[in-house]
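Sharing a structure here in structure tokens format.
For this depiction, one protein chain was excluded, whereas all remaining protein chains were kept in their positions.
Chain IDs A and B follow the sequence of writing; residue 1 opens each chain.
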Amino acid sequence: MAGMKDKLRRSRREVIRTAAMLAGAAGLARVIVRPAAATPEMLQEAIRAAVGEAPVNKGRVKLDLPPLVENGNSVPMTVAVESPMTKADHVKAIHVFNEKNPQPYVISVWLGPRAGRAAVSTRIRLADSQTVTAIAELSDGSFWSDSVDVIVTLAACIEETTH
Amino acid sequence: MRQHDPEKREPVFGKDRAQSKKAVGARLACTALLLLAAALGAAIAADERRSGSDFMSAGTRAMQDDDTQNPGMLAVIDGETLWNEKAGGSGKSCADCHGDARVSMKGVAARYPAFIAAAGRPLDLEQRINMSRLDDQKAAAFAFESANLLALTAYIALQSRGMPIAVAENAQSEPYIEAGRVLFEQRQGQLALSCAQCHDDNWGRHLASSIVPQAHPTAYPIYRLEWQQMGSLGRRLRGCMSAIRAEPYDYGAPELVDLEFYLMWRARGMTMEAPGVRP
Partner (left out) sequence: MARPLIHIPSDIRRGDIIEIKTLISHVMETGYRIGVTGLPIPRDIIEDFVCQYNGEEVFRARLAPAIAANPYISFFTVATESGTLEFSWTDQHGKTQVQITAITVT
């Protein structure tokens, strides 16, 4: 996964660097540079890196996100997986991916029978309205997922950074 | 909502304040006139006033209400550390003079801005803290919006949480509250908008995708999701002014403090929520 991230990071950086150089060259003109969004291919690559060629089943995972987000800078998220969390049958890992941020990763967590409950809460950033996907890896090697569509609106009266 | 035209408004106070000792009667008249002006204008009725938190989503509300999730509490922890840290030429901490903040600072933030005799005019809480830093601790003032000043302000403001806003209403404070009201109601900037036009006349409606709140400073300093960090009321006001393409008042400028004073007076009786979370 690290190699994939580096590759993605470098290509994103190249785009931003080129754009920034153009922005600088434009002189006094203010150029708004938007980082390129992740493509569906990047998302699929990221999922494949986590899952391999195994099938991903729908179910057992509950991804909780507000359907309408007040501010994309901080979106409360909870992922929970139905599991007895015993040595024989537990959640090994949960991976969360996004569709339209500059890069597809959100968070990965590693659990085990000592967790007692497979549930994690955090706050995430969402750059646009999009689908967020959570994939759980179970101790028997199976993968389960849930997806949620989220609407993200930009805050009005966006302040400049100069005051 | 009633339509609002600030150009038609009569100033409640003349430019010159009464200097004479007939101030007692004048003070009562002042209060009455201020209240009358508020009633006559498009000001929100006292029982219709709602905090900004009422306009937030459930998730943001939950973030504010849970001290284990509210990033403002991180500032409070840092503020508590600063409160106990010896500083400056005096070698004293805030605690050395003020003791336990939970006792000495209880209700203080709810009373600011306040007229400070040594300054000859009202100061907001940030300025008052810096005054103590300079004069009592013989230490350097904290920069406006610095992490240290926000932390101390958050720690002190926490000691007013749950208490009603109670800035002074007397002959001394009223000219400044009135000055703040004039600023609140005057059109300004390229968009020629007044604060009142959005926050008195159109609260509850949408500005793009955001709901316009009533602009009561019940929760400052706040962790604002937009900023991804803590900020003061001054920062928020400056941001709004930039947004309507007006030249923002400087931090600590008399206009800014007068406006803060008016806003706190307008929110009198409402419950302090600091440190708050806002979108």
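Keep this in mind: a contact is a pair of C-beta atoms (placed from the backbone, for glycine too) under 8 Å apart; a residue touches a chain by one contact, two chains touch by 3 or more.
If you're wondering where the values come from, they're calculated on a predicted model, not measured in any experiment.
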**Contact with the hidden chain (one of B:74, B:141 or B:171)** = B:74
**Asked** Tell me, which residues in chain B touch the chain that this view leaves out?
**Response** 68-69, 71, 73-74, 77-78, 81, 223, 228-229
**Complete:** Contact residues on chain A toward the hidden chain run 9, 12-13, 16-17, 20, 23-24, 31-33, 35, 73-75, 98, 101-103, 105-112, 114-126, 161-162
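The working rule: only the chains that are shown with their structure count from here on.
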**Asked** Which chain A residues qualify as touching chain B in the complex?
**Response** 66, 68-71, 73-76, 123, 153-160, 163
**Message:** Show me the residue ranges of chain B that touch chain A in the complex, using the header's touch definition.
**Reply:** 56-60, 62-63, 207-210, 225-228, 238-240, 242-243, 248, 279
